[in-house]
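Shown here: the complex without one of its protein chains, the others still in place.
Chain naming follows the written order as A, B and C, and within any one chain the residues start at number 1.
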Amino acid sequence: MPQQTEKEYKEILRQYLEDQSEQNLYMGEAFSRKLIERDISPEEVISIHKSALKDVLPGLPSKVWHSFDFLIEMMIRYGLALKEHQSLVKRQEEMQLEMEVASKVQETLLKTKIPAVEGMDIGYVTVPSRTMSGDYIYFVGNDMDEAGVAVADVMGKGIPAALCMSMVKFGMDSVQHSSEGPSGVLSVINRIVEKSVNDSMFVTMMYGRFDAKSSTFSYASAGHEPALHYRASENRFVELDAKGLLLGVSPDARYEEGSVVLERNDFVAIMTDGVTEARTPDGFVEKETILEIISSVKDRSAQEMAEHVFAELDRMQGFQLQDDFSLVILKKE
Amino acid sequence: MPQQTEKEYKEILRQYLEDQSEQNLYMGEAFSRKLIERDISPEEVISIHKSALKDVLPGLPSKVWHSFDFLIEMMIRYGLALKEHQSLVKRQEEMQLEMEVASKVQETLLKTKIPAVEGMDIGYVTVPSRTMSGDYIYFVGNDMDEAGVAVADVMGKGIPAALCMSMVKFGMDSVQHSSEGPSGVLSVINRIVEKSVNDSMFVTMMYGRFDAKSSTFSYASAGHEPALHYRASENRFVELDAKGLLLGVSPDARYEEGSVVLERNDFVAIMTDGVTEARTPDGFVEKETILEIISSVKDRSAQEMAEHVFAELDRMQGFQLQDDFSLVILKKE
Amino acid sequence: MAYRSSVDIHTEWDIVAARQLGRNEAKKVGFGTVDQARITTAISELARNIYLYAGAGKIEIERLNDDGMFGIAIIASDEGPGIPDVRKVMEDGYSTSGGLGAGMPGVKRLMDDFRIDTERGKGTTITAVKWLR
Partner (left out) sequence: MAYRSSVDIHTEWDIVAARQLGRNEAKKVGFGTVDQARITTAISELARNIYLYAGAGKIEIERLNDDGMFGIAIIASDEGPGIPDVRKVMEDGYSTSGGLGAGMPGVKRLMDDFRIDTERGKGTTITAVKWLR
């Protein structure tokens, strides 16, 4: 193989030295691609060039050949860098594959089912900005007259966030009863997060609970983005917020609870900051604009509403989300 | 800067052509490192070489110079590969940083404490083959006369394995009582894994429990590497294995339980396949060799034993683990 | 203030013609041997892409004089299927992308400015510029 390579190289060089045609340089370029494929290092190319030139132009002063020996010496480290590159490319590809597998694991791990509650239409969208998400949506319900929803956002993105979030998920697994009150739920999750995670990791979370018997939506927040309550009778939005520390800061954190009664055609939107802090090349999207987008589809189903808001904000961001995006709509029928 | 570079290069080349001394080649090599640092591509090196040679050896036939033009053409793609490498190194470093954060999250998430049990010396080593581990060791105990240890290995490595393993951890959190029997523990974890993880993910696990009152070690295995029981009185090893499906295959899997009585100076070694399937350039390490390594330190403390076995096998693998390595030694005093 | 010439790409020999045109123009602008080789390699890559994936198209070469800054532009255009995922095409370091350092990231590195315009089913125009320093 190396001898074959030398022979081919010499032939292309010989032809080039005859008439210096573009044709020959093109063949040379194609051949250089082959050399890289065949794992020929740059110092070997110089060595091949030297011996080819010796054949084609014999009788040159010996210093010319010494100069090539020097050039070979200069190229060794370039060759090393190239070899290192090949190993890195391989590792990079493995990593990519690994991330894809991980995101599938995450998907299965975090799957959740919208509960069926009389008089309540629920829809949601959650889209990661990179391969793995740091946002989390989880529903609980008795499939009769109670529904609970947790919306959480782990600070940071990517793998560390995904790992930390799996913890919130297992916390939620221990809250399987939709009758549990919002501030109680946050207290449980807070203790789990506080115990398992080091100080540099924080999680914001809102837990909301709808009781069909009283048509009441109650909620508590651990430093999370406020929810929005659309009052159909007044055609305006009211922020729903409640005092509470981020999860994981203190084991004894207490969570205030708020509640509102939902009238017909009212809806509540719970979201992460990836919705409200949508960034376009020209800056943040105005809060007003976001409210207008939501309003414009208030007569559609909850799922259609969530999907429309995502589509609009995704488009405005040039299809490159800066943060994970999660939005839940709970609409009183 | 490029002119300065050319001047320096010419000077080193000129000196080399005079006497071809090693001294000059050493200077050349040092200079080539500088060239790479200064982002000089290999095709530029050839071009610099050409013009330096033109100065040092004027009057060579024009074909010599044409040959350098050809060589420049051949080097362009090598230069490109090198540039690509620099960008990949940068990306790799970012990724590495993220992985390190993730592995710290994992570390906190998975921290465990060796229980204090009278008459039982416990030591362990667990080392990931990459940044994130897919092996998991977890201890439970009443800090009196009972100790339980779980050793798990998630199929696959890296991020997906780490995510999946966080699940085993939360399963173990629900098994806080060291009085729970091995086959019961595996059944609980199995149901959690089966529920949360898709079909392509499997986990092997061994759970062992030592009861100081009866000096009995009981164990169950979910398709895990057998443990080793060293009988001091007979100076030989006995494998401890028990029937049981991998975790996550079927929700109703049942786990056989086995037990042995530990005599004075007996020890049990529980491990993952990263220990038994150590791979060197010449193939797998023989089982015999591994037993010899363990035997050779059987008089040391449990922790020293585990560390010695790791150090030896790590060295035999050229410090490049092919799989996560975990080994627990339980030694009857 | 621009002089533009072009080569249609139908066969592999047209790639050589495009390279020759690019090299001549680069020489006229005043680029040295190394930059000539880089510009020519970029043309090779773009022309081969047209030849392999779009079937036909053209390479235009433009000499630039922008307020005393001299340079050269390569405009590669085709009416092929368009690039379905530009993000993917611009990604670095895939051994599958036809070899180390090849592909569009390579062209971008060989030149100073780089821009892709593509529409599904309509075609692709790639503009790459190098300035004389």
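Odds and ends about this structure:
Going forward, a contact is a pair of C-beta atoms (placed from the backbone, for glycine too) under 8 Å apart; a residue touches a chain by one contact, two chains touch by 3 or more.
Here the structure is a predicted model, which is why all the values come from computation and not from measurement.
Partner chains of the missing chain, restricted to those shown and counted over the full complex, are A, B.
Considering the full assembly, A:A81 is the residue among A:M27, A:A81 or A:V127 that touches the omitted chain.
Touch with the hidden chain on the side of chain A covers residues 43-44, 47, 69, 72-73, 76-84, 87-88, 91.
Seen from chain B, the chain kept out of the figure touches residues 22-23, 25-26, 29, 33, 36-37, 82, 85-86, 88-90, 92-93, 315, 318-320.
Basically, only the chains that are shown with their structure count from here on.
Put simply, the C-alpha centre of chain A and that of chain C have 33 angstrom between them. Separating the CA-averaged centres of chain B and chain C is a span of 44 Å.
Centroid to centroid, with C-alpha atoms defining each point, chain A and chain B lie 26 Å apart.
Residue positions 40-41, 93, 99-102 of chain C are each in touch with at least two other chains. For chain B, residues that reach two or more other chains under the stated contact definition are 69, 73, 76-78, 81-82, 84, 88, 91.
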